[in-house]
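For this depiction, one protein chain was excluded, whereas all remaining protein chains were kept in their positions.
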Amino acid sequence: MASLKSRLEHSVTAIALRSYLAEFISTFFFVFAAAGATMSSRKMMPDAASDSSSLVAIAVANAFALSVTVYISANISGGHVNPAVTFGMVVGGHISIPMAIFYSISQTFGSVMACLLLKATTAGQHVPTHAIEHEMTGFGGAVLEGVMTFALVYTVYVASNLRPVSAGAIGPLAIGLIAGANVLASGPFTGGSMNPAYAFGSAIVGGSFKNQAVYWVGPLFGAAIAGILHDNVVCPAPVPDSFRGNADGVGV
Amino acid sequence: MASLKSRLEHSVTAIALRSYLAEFISTFFFVFAAAGATMSSRKMMPDAASDSSSLVAIAVANAFALSVTVYISANISGGHVNPAVTFGMVVGGHISIPMAIFYSISQTFGSVMACLLLKATTAGQHVPTHAIEHEMTGFGGAVLEGVMTFALVYTVYVASNLRPVSAGAIGPLAIGLIAGANVLASGPFTGGSMNPAYAFGSAIVGGSFKNQAVYWVGPLFGAAIAGILHDNVVCPAPVPDSFRGNADGVGV
Amino acid sequence: MASLKSRLEHSVTAIALRSYLAEFISTFFFVFAAAGATMSSRKMMPDAASDSSSLVAIAVANAFALSVTVYISANISGGHVNPAVTFGMVVGGHISIPMAIFYSISQTFGSVMACLLLKATTAGQHVPTHAIEHEMTGFGGAVLEGVMTFALVYTVYVASNLRPVSAGAIGPLAIGLIAGANVLASGPFTGGSMNPAYAFGSAIVGGSFKNQAVYWVGPLFGAAIAGILHDNVVCPAPVPDSFRGNADGVGV
Partner (left out) sequence: MASLKSRLEHSVTAIALRSYLAEFISTFFFVFAAAGATMSSRKMMPDAASDSSSLVAIAVANAFALSVTVYISANISGGHVNPAVTFGMVVGGHISIPMAIFYSISQTFGSVMACLLLKATTAGQHVPTHAIEHEMTGFGGAVLEGVMTFALVYTVYVASNLRPVSAGAIGPLAIGLIAGANVLASGPFTGGSMNPAYAFGSAIVGGSFKNQAVYWVGPLFGAAIAGILHDNVVCPAPVPDSFRGNADGVGV
């Protein structure tokens, strides 16, 4: 067991810094596409919130963008692109706490920058924030976001385990597709964030922190339970210790 | 040939219990996304039944969610996620009958729980049940569901056979895509269930068992014929006996 | 060089018969999904011909269904699912003429049966036929269909060549995706058939052979040119003679 000091030192090596940069880049482009698709839909149809084709546009953007951004960072940082995934990996002991904090900061910073860029380049279009349907309770929303994040993080764990076999190749794709499916299921109810960095970025640039807790508490709970259940109950086999990134994840 | 007793004992080992849990989790998340996308479309457009973009939303949710839920359970339970698939595997002798019963119970329980969760968290939105178009006969609906389930189970058989080669990697994806294509073809006619557990879960929570038999008889028939045709006519080569899950399937 | 007699004998072995069955099954399910999605869209929106979401529904059904039906027949018959692809393989010398004739008959029969099934089960809904936009000439339509079939058959050739390497795994997916992209590009102009068997099946069941020639001449020309160009100009390297199906194709 490494001391806190050695762990902190581990967190600032050149390899670790590259991981943070990879997480920044990936989260930036994920949020760019996900929030951008929401803005595009609203630009085209001001009443987009009540149209299924907007839901498809946003869900497909989430699916495609998350698949690719996991893919491009998988070999460097493990392809988390989401503080909830990083937290799920902390719970399973696959990444150290200091490193996880730097991961989360990089992800959140990437999300904020993507939202700022969208606002700046689109001549001041409003950046939409996540919101829960007005009849729903915050608790219901948190449960929904938690359940969906469970599915996402559980898929990350499975993809991570399948890395050595050929099925590992479609791991990043599976992660993106479950995100897209969940957005289709939850669009008009919670928006389908599953990602505290995305929720925070759009909230700070969009200017509304209403129900922000829903998008943190739910996903972090869901992620933790997914990690515990996968490693202890469904797949308790010892995982080999050698992996190629700095942290566990989908590394291809 | 094992005795009934030893087969039953086989059905309650730790490995078998993990398979049931994997089927529960996968069917839960498949039904969550498929039924959730239907609810989202109806929430957005009360007249969703007459809009092509709702059809796309629901079909894409089916395709993405089934691909991923097959993927995450493939290595543990073979990735059935559907009692019709399990029945098709029984017919081909790839899973024992006691184990198949536990699989089906787990799948059905997962489906019911997913529908309950959707109802509870979305402040009492109606969970839509599968229904056949009013001019169609129940027989026509069963034939349609049976033909589509044939395609689904046949694809599972092929994917299962291709496991050792690199094409096996996209097996779970192929299974999800055929489900999505079939939903697009049958949406306004039968809803494109191909899955008795899904039909049962939405019926019990949605409160209507009208035409439920259509969604059991058709798929089970289609699945059985797919298994028989594949193993005896199209691909009669001996399949190696060693596989990694507890039951045949797409195991990656 | 085999004599005609020995070639004919080759065409009726058990392995060859299985290939014809595989082509029948695959073309049946491809046309079922492609024509079914068109019927679903028209059922939902009688004016579907002027709505982009119907175009998306039909294109996605084509893409998903062709990917899967190529995948499930690739190892048995090479995964043609289309007389134009078979013709393109004849031109390149990858399948004998007698066998190609049986392939085409099986494919056309599968398409007709799928259209009949759709008509029978959906209580007499009209099976839509391919049609060219009223301002376009038949020649323009044939060129458009020919160019798109070129892209399809060229992709089949490339996927066939990549079989031994890991990129071969996504060959069936690539074939489906190019079909989907072409349907999106040509939907309101020619309907994007690229497949004489599909055009014939929908015409005979839908009851209109208007412009049928467009859907035969164009694709067969395009397929032949793709085969010649690929094998003689772009990729003239000798292809190994050993393959696993009865005919060249995407065999996984």
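All chains are identified by letter, namely A, B and C, in their written order; residue positions are counted from 1 within each chain.
Everything below uses one rule, namely that a contact is a pair of C-beta atoms (placed from the backbone, for glycine too) under 8 Å apart; a residue touches a chain by one contact, two chains touch by 3 or more.
Because the structure is a prediction, the values reported are computed rather than measured.
When the whole complex is considered, the residue among C:174, C:203, C:224 or C:250 that touches the unshown chain is C:174. When the whole complex is considered, the residue among C:55, C:114, C:204 or C:250 that touches the unshown chain is C:55. Touch with the hidden chain on the side of subunit A covers residues 18, 21-22, 25, 29, 32-37, 39-41, 43-45, 48, 51, 53-54, 56-58, 60-61, 64-65, 67-68, 71-72, 74-76, 117-118, 120-123, 166, 168-170, 172-173, 176, 252. Residues of subunit C that touch the chain left out of the display are 49-53, 55-56, 59-60, 63, 133, 135-137, 140-141, 143-144, 147, 151, 154-155, 158, 161-162, 165-167, 169-170, 173-174, 177-178, 180-182, 184-189, 233-235.
The missing chain lies against subunit B, touching residues 52-53, 56, 166, 169.
By definition in this document, only the chains that are shown with their structure count from here on.
Over half of the residue-numbered contact pairs of A-B are shared by just one pair in B-C or A-C, which is B-C. The rotation relating subunit B to subunit C, fitted on Cα atoms, comes to 90°, given as a multiple of 5. Chain centre most remote from that of subunit A: C (centre = mean of CA atoms).
Taking each chain's centre as the mean of its C-alpha atoms, subunit B lies 28 Å from subunit C. Subunit A and subunit C have CA centres that are 39 Å apart. The multi-chain contact residues of subunit C, meaning those touching 2 or more other chains, are 53, 56, 166, 169.
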